[in-house]
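Notes to accompany the following structure.
Every protein chain of the complex appears in place save one, which is left out.
Showing chain A:
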Amino acid sequence: MKVHVKNWHAIAQWRWDTGAADADDDGEGDVCGICRVPYEGCCPSCKMPGDDCPLIWGECSHVFHMHCLLQWIGTSSSKQQCPMDRRPWVTAERKVDRTNNAR
C-alpha cells in the first residue's frame, strides 16, 4: 500500500530553551558547535530529537548536544576542555535538571 500525504497541519512546535537571546538569528548561532546540526535536531548517533538527545550547558555558557560533548570529553585530546573556549568543562546543573523546560 502506498500512502500519499496530501496536506498536514502543524499544531505545536518545540524548542530547547538555550538561554540565548538571539535564538532566532539565522547564523550559526543555533547549531551544536561540534556536529553543526541544529540544537532541535539530534547528534549523529541518534535518530530521534528531543529528550532522547538532550542538550548540555556549560558554566562557560556554551551549549552542545550532550552526546557530542561527552564524546569529545571522552577523548584524551580534549583535556576536558570546552571546544569553544578551551576552558575546563564544567556542566551547569541548573538547566540540565529542568528537563520540563524542553517541552
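In the analysis below, contacts are C-beta pairs under 8 Å (C-beta built on N, C-alpha and C of every residue); 3 or more make two chains touch, one makes a residue touch a chain; residues count from 1.
Methods note: contacts and distances are computed from a predicted model.
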Name per UniProt, for the chain absent here [options: "Pre-mRNA-splicing factor RSE1", "EKC/KEOPS complex subunit GON7", "Cullin-1" or "E2 ubiquitin-conjugating enzyme"]: "E2 ubiquitin-conjugating enzyme"
Listed residues A:C35, A:C60 or A:A92, member touching the removed chain: A:C35
Contact footprint on chain A, counting only the chain that is left out: 33-37, 44, 68, 71-72, 75, 77, 81, 83-84, 86
